[in-house]
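Excluded from the complex is one protein chain; the other protein chains are retained at their positions.
In this document, chain identifiers A and B correspond to the written order of the chains, with residue numbering beginning at 1 in each.
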Amino acid sequence: MAPTIGLFVPCYVDQLYPEVGWASLRILRQVGAEVEFPREQTCCGQPMANSGCAAEARPLAERFLSIFGRYDQVVAPSGSCVAMVRHHYRELLGDRPDLERVASRTFELCQWLVDVRGVSRVEGEFRRKVGLHKSCHGLRELRLGKSSETVGAPYDKVQQLLAPLRGIELVELARADECCGFGGTFAVAEEAVSCMMGRDRLADHEKAGAEVITGADVSCLMHLQGLARREGRRVEVMHVARILEGARLS
Amino acid sequence: MSGRDDILRALRRAAPPPLPLPEWSGRAMRFDDPVSSFLKSVAAVAGTPLRVPDLAAADAAVRGLETWTRARLTASLVPGVGRSSLDLDSVGAPQDLRDLEVAVVSGAPAVAENGAVWIPGSRLGRHRAVFVIAEHLVLVVKAEDVVHTMHQAYDRIRLERPGWGCFVSGPSKTADIEQALVIGAHGARSCAVVVVG
Partner (left out) sequence: MSAGLPVPPGQHARAAARFVANEVRAHRHDAAGWHLRSNRDRGAGSVPEWEALREAASAIKAHTLSRLADYLEEFERNARQNGIQVHWARDGAEHNAIVHGILAGHGVARVVKSKSMLTEECGLNPYLEARGVEVTDTDLGERIVQLLGEPPSHIVVPAIHRTKEEIGELFQRRLGTPAGLTDPTRLTEAARHHLRQKFLSAQAGITGVNFAIAETGGVVVVTNEGNADMGTSLPPLHVACMGVEKVIPRARDLGVLLRVLARSATGQPCSVYATHFHGPLRGGEMHVVVVDNGRSAILARDAFRRSLSCIRCGACLNTCPVYRRSGGYSYGATIPGPIGSVLSALRDPRAHADLPFASSLCGSCSDVCPVRIDLHHELLAFRRELSGRGLVPLGKRLTMKLLSLVMRSPRLYALAGRAARFLLRRAPWALRLGPGAAWARQRALPSGPAASFRELWDRQASAEKGGLP
């Protein structure tokens, strides 16, 4: 019996970027996963938690556990939401067996594909020059890849899934994993620095020749796309699930 | 006195449960040829590395340095290498060394990973200022005193108590103006390191 996966589609993905949710669903089904989308889900509570409002985040954390507790695994196309569940729910709810169970079985999409499903072949094509934006939560919390600050053998699970695509050219950035500046409420509370950070990322990608900027977190991409569109930059912004949804993974 | 008691009391009250002190037993970097790596490190920190077979050759090498040949006021605390143009013991105040152009000093151990040389105060004679007030510094070390890393350096060092000691790695420098590296800040403007043996 294949494990049943509960698909967690973060609130802003659900409402504003449903195509990313669908792409994730297609990918999971394509590799043979049994996927359910529990309708009662809403939000993991990260915006409240990141504002320090633990009391407001706690009920949402409890909701998440009760909704997703029944699944063998939980997969979400969002590094930051998954990091919230895996690493920060403990700060809200303390040490609890039910939390431990769910947290240890909640994965970001690429993390699940590589670490759990063991995907080793990606057959498909994407004939574009692509800049990979390494979102901070995915990188430094979930360790989807080695951060540029740490010393060790390089690896990157997102890159690992993209690299085999025929025709894809992953460009080399000057700053491989500098923050885009979204940071949740930071994006509006520190608007000036946030936008300068985002623009600097866009300039880096542009200089490296990226036609498409991709990443595993819609929040970062939303911020980068917002800046790019306002400035009339031609670069496209696509979530990694959208790039992979046409491919055959095994 | 009560300030001391208050502070210690506050620190004891605040202390978390005890945590162990680790012994560094990790695999530290090792060099196939530590002396050669030491010389490379000296060059990397803008020092001037020199390798000579014996003390006589060290003397010749030091006297051959351009900074030496141009100098009038020199001091050597290494018998057989260079010479002192003044009697260091009869210098009354360290400030009187202000015009010293070259100081020759010995040290041990020497650290391959970073080009540093440990100079115990007892090797500096009457005024330890001699090593930093001189325009140019020459460090003489023995090849057998070269170690791989700082861990081994601390294994070998005997801290003089009371006393003074200093790791010196290359000439003084700063990058405080637009991160532009400038060699020669307040200490020596150049640092020749002579490895003997």
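Keep in mind that, in the parts below, a residue touches a chain if its C-beta (ideal position, glycine included) is under 8 Å from a C-beta of that chain, and two chains touch if they have at least 3 such contacts.
If you're wondering where the values come from, they're calculated on a predicted model, not measured in any experiment.
> What chains on display are touched by the one that is not shown?
Hidden chain, whole complex, touched shown chains: A, B.
> Consider the whole complex, including the chain that is not shown, and state which of A:Leu28, A:Leu60 or A:Val158 touches that chain.
Among A:Leu28, A:Leu60 or A:Val158, only A:Leu60 touches the chain that is not shown.
> So one chain is hidden, and I want to know which residue out of B:Leu77, B:Ala116 or B:Leu139 touches that hidden chain in the complete assembly.
That would be B:Ala116, which touches the missing chain.
> Please identify, in ascending order, the residues of subunit A that touch the omitted chain?
Subunit A touches the missing chain through residues 9, 11, 13-19, 21-22, 37, 39-43, 45, 47-57, 59-60, 63, 88, 91, 136-137, 139-141, 147-152, 175, 177-179, 181-198, 200, 222-223, 225-227, 229-230.
> Contacts of subunit B with the missing chain: which residues?
On the side of subunit B, residues 3-4, 6-8, 10-22, 24, 26-29, 41, 44-45, 94-95, 98, 111, 113-116, 126-129, 131-133, 149-151, 153-155, 157, 159-180, 182, 184-188 touch the unshown chain.
By our rule, only the chains that are shown with their structure count from here on.
> Just give me the whole-number Å value for how far the CA centre of subunit A lies from that of subunit B.
Chain centroid spacing, subunit A to subunit B, equals 51 Å.
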